[in-house]
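With one protein chain held back, the other chains of the complex are shown just where they sit.
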Amino acid sequence: MSLSVRLRHDFPGFAMDLAFEAPPGVTVLFGRSGSGKSTVMRAVAGLMRPDGGRVALEGRTLFDGDRRIHLPPHRRRLGVIFQEARLFPHLSVAENLRYGARFAPRGGAEDTARVVEMLGIGALLGRRPGALSGGEKARVAIGRALLSRPRMILADEPLAALDAPRKAEILPYFERLRDEAGVPVLYVSHAAEEVARLATTVVALENGRVLRQGSAAEVLGDARVMPTGVRSAGAVIEAVLHAHHPDGLSELDAAGIALFLPCIDRAPGARIRLRIAAQDVMLATARPQDISALNLLPGTVAAVLPGQGPGAMVTVDTAAGRILARITGRSARALGLAPGVPVWAVIKSVAVAPGGIGVSPP
Amino acid sequence: MSLSVRLRHDFPGFAMDLAFEAPPGVTVLFGRSGSGKSTVMRAVAGLMRPDGGRVALEGRTLFDGDRRIHLPPHRRRLGVIFQEARLFPHLSVAENLRYGARFAPRGGAEDTARVVEMLGIGALLGRRPGALSGGEKARVAIGRALLSRPRMILADEPLAALDAPRKAEILPYFERLRDEAGVPVLYVSHAAEEVARLATTVVALENGRVLRQGSAAEVLGDARVMPTGVRSAGAVIEAVLHAHHPDGLSELDAAGIALFLPCIDRAPGARIRLRIAAQDVMLATARPQDISALNLLPGTVAAVLPGQGPGAMVTVDTAAGRILARITGRSARALGLAPGVPVWAVIKSVAVAPGGIGVSPP
Amino acid sequence: AASLKDAMDRIAPAFHEATGHDLAVSLAGSSALARQIEAGAPADVFISANETWMDHLDDAGLIAADTRFDLAGNALVMAGPDGAAPVVLDDTLTATLGEGKLAMALVDAVPAGIYGKAALSSLGLWDAVAPQVAQADNVRAALALVAMGAAPLGIVYATDAAAEPRVDVVATFPADSHDAILYPAAALAGHEGAAAAAFLDYLQGDEAGAVLTELGFTLPQ
Amino acid sequence: MGWLGPEEWAAVALSLKVAFWAMAASLPPGILAAYALARWRFPGRQILNGLVHLPLILPPVVTGYLLLLALGPQAPLGRALESLGLVFAFRWSGAALAAAVMGFPLLVRAIRLSIEAVDPRLEEASATLGAPPWAVFATVTLPLILPGILTGAILAFAKAMGEFGATITFVSNIPGQTRTLPSAIYAFLQVPGGEAAALRLVAVSVAVAMAALLLSEVAGRWVARRVAGA
Partner (left out) sequence: MGWLGPEEWAAVALSLKVAFWAMAASLPPGILAAYALARWRFPGRQILNGLVHLPLILPPVVTGYLLLLALGPQAPLGRALESLGLVFAFRWSGAALAAAVMGFPLLVRAIRLSIEAVDPRLEEASATLGAPPWAVFATVTLPLILPGILTGAILAFAKAMGEFGATITFVSNIPGQTRTLPSAIYAFLQVPGGEAAALRLVAVSVAVAMAALLLSEVAGRWVARRVAGA
């Protein structure tokens, strides 16, 4: 299941001209407010007719400007989670959730009870949308799209209105969609953690154009591409879950290096991806002693990229993969960091954001 | 300027009964989706008539259930930033921005050009709201409320739809409101960073009740109160900006301890508040050497609070104030941490989130 | 009365020519006009299509004394489509109608209908045809039903039938089968000015009479 | 029963029947026409729009004449319909038709206004959930325009209760068949002294229409609550 998008559209004062491929998995559209993310969503969903271009899902053409093909939205069957909830005001929450199922082919039924449970909307089923809070509306909208058994999901900042624990409950569901159900997802987000955790592919947009496109590791690990600010920089590394320890830590094996993280709810053997934000990595030229950080990765400095401000981005090659560390230029100089210098990357177990740990896409 | 709120209201299936005081500055309402934040906002703004209670701003009663006082919204003059933008569809962006000014008393004029510039909506002034992106709408809504010269601002997740750099541009404006303009702000947010940075007072809500209320340092520094999840824990410490160094670092003086942070855009002498998230703090029992972290604070363990999972929250008393460190239980045991043990708190300069540094409320 | 439109259209200019007075004619149903007069309409002369409304105003003291006279008379006929065979006004009438309707003006309310019902009753036909009577709101509408073929027969005034090319008279009701059909005219109390008097005079004159006879009205003796 | 004779009761019953059917029968075509005018761009749209408004613009008598011309016993269309068992001339069904035609512009305009106010984003959401256009209409648009349909229906009903000119011209005044309340009232007003009798019928007519109006207000409040989603 892969989506291929090429779009050209002019609004007065905003021109969009872009192309990207969304391979199976979650493709995150990443970009600043007004960069064209929702417009791409609308075009893919068939809610607008772009001036030109082509959209195809699994080789099936949904839109083709030259061949004047424009499949109407209901025949595309893409489950759209809109930036605003767009619930049907005259239907109860339960009826909203059931809405899509009547038009979907039988079979492959999503488990309603499970989705309701995950979204924590069980108590709201009898209410009308007018009596819901902002975050409750957002959750019902997610449920409605998921339960319509779509061929693909387009989610436009689905979690923006939610609190952190709720986000943490819902994110694994998208992961499962990506990995188990095989439903491709086009996902808009401003949150680096969500991106790092979910993205198979990241498409960074700027001003209606694709700034960079590639795997999550490539784009987020690229010190020069930080489309939404410096805090989105970070490396994504892959590891295998080795064992669960009785004190609640999980031990991972990243190419021979042991990493300790707070309990990861997977069976040993699972392939795990971690996002390690650049600012959470410390570097030391000697192996630190007597320190609370459990994860020490030996490596070699590959590059030191001074930033515009006081910071510097240091790329360190370790056996587990390339790691980014954002430190101060002063420290870089004090430690004499330069390509080739051996260093220890120090990472606290708890600094790895729970949002940043996920199951690797297969 | 202080706001005093006592509210009682029953929705079918949701009962609200709470009271809090919002002293001058920014009072952040913090709580999970559906906990009643927007309902409080509506009641304070006069958009609903609660079953009972009393709302007073600076001693002036806005609502009193017993005395049957209910000042209509337009006489309260509270600038509300709604969770959904609620722009006037028939007016251009510029007209939306100007809307409030006609009803406001003369003088004390907010500088329109400055607000427009800060929000980055200069190019949109001639457009209708229907032609704006989600984040653009949110920004115009912020501008509209700010420019109505309100006596107080009620902001319901104003930044939820915005990307990180945009947030970083707008947050200082709220700070300025708090500190210079003296406009009190009631602010709803899910983001721990925003809370830590802005809050003078934090009111944590749960299920229509106040869970905890106090200064930002108290509530966020309280290891047992983490209303929206473990990642919101962190200490807030106060420091004085000492000097700007040529390499772009700013040196702060926290009760005699030097802290180095990326450039803070204030004049030396300014009082600064920092939020140091618990998970960004490492502890060492010996002074670490050859490490990139620039900030080493000596202190003594005050308490070790094991969490339900593998983590433990360690409270460390330093000269700069009480600091929280979230480390693994394994490390705590390995280092032999217990009340009275001397430790070094290790904090990277860059780990302090830019959203987490702000000017202290006067 | 509205049915005098044609006549008034011709008489008004002639009257102006002859006397220099301007004439404003308000054409509406007699009932509407009479009510307006009761409500104080600034009219000088009232011409009614029947005597009842004139009597009504008379009783109310709204008619100037001694100005009332009968302007014209009319005959009641049975009209059928153009070229239709004559009809005999007896028991065969229902057979002639067949499934069709007999078009009349409102039989309890509008003069032509009242006269028609009286005529049919005195001929002993009313009870038989009553179920088939379609009552129009005025005699012109009844005529139109016949002209358009919606009804095979209709009871109308001779003047109407004469002016409508799409209908022919298939029978004429005996004059004694109904009350005399008269169009009374009178000046209104408080409006007996020179112009009103002149107009009433003119209406009684030969020129007006000629117009009325040409249109098929009879002139009362 | 005391103060109304049997004929008058018959007129009341007939008027109710005529008004009800005029309203009910014009709802489906009215909704269709309103939808077409609000949403579709097609050649002849303005002509349809004009046609819909025609009964409002024309004096009722003219509308009645046109109906008679089109659907009278001699008219080809009237005959064609007759062979299908649909007879309008001089029947209560014709009175209902005339009332329906006269009320049609009111019905269509109210519904069209509601359709134009429906948030297209909800219809978009429905389509993305797999609803084909008819289902979007049936499950989203239609429920949301219920206030407009209700307003249109009550206008059509009230108009039908008061319609006189087109009705009497088209189907005459046949007691028990086409003598509706307005026809009866008109007849009373044609004779001196008939005011009292007319007034009685006016009172009945007003009472019936007010009851319908109150009913529609209650239904309207219910519908409004639904649509507001609270």
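Labels for the chains are A, B, C and D, by order of writing; each one numbers its residues from 1.
Keep this in mind: a contact is a pair of C-beta atoms (placed from the backbone, for glycine too) under 8 Å apart; a residue touches a chain by one contact, two chains touch by 3 or more.
In this text, all values refer to a predicted model and were calculated from it rather than measured experimentally.
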Indicate each shown chain that the hidden chain touches within the full complex. B, C, D
Answer key for C:6, C:108, C:179 or C:207 versus the chain not shown reads C:6
Option from D:27, D:81 or D:113 whose C-beta touches the chain left out: D:113
Which of these touches the unseen chain: B:73, B:172, B:248 or B:306? B:73
For review purposes, identify every residue of subunit B that touches the missing chain, sorted by number. 45-47, 72-80, 82, 84, 86-90, 99-100, 102-104, 128-131, 144-145, 148, 150
Across the whole complex, list the residues on subunit C that are touched by the chain not included here. 2-3, 5-6, 24-28, 32-33, 35-36, 39-42, 138, 140, 143-144, 160, 162-165
Tell me, which residues in subunit D touch the chain that this view leaves out? 46, 49-50, 53-62, 65, 105-106, 109-110, 112-114, 116-117, 147-148, 151, 155, 158-159, 161-165, 181-182, 185-186, 189, 198, 202, 205-206, 209-210, 213-214, 217, 224
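In this section, only the chains that are shown with their structure count from here on.
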Between subunit B and subunit C, what distance separates the C-alpha centroids? Give it in angstrom. 90
Dist(centroid_CA(subunit B), centroid_CA(subunit D)) in Å evaluates to 60
Residues within subunit C bordering two or more other chains: none
Using the touch rule from the top of the page, what residues of subunit A touch 2 or more other chains? 84, 131
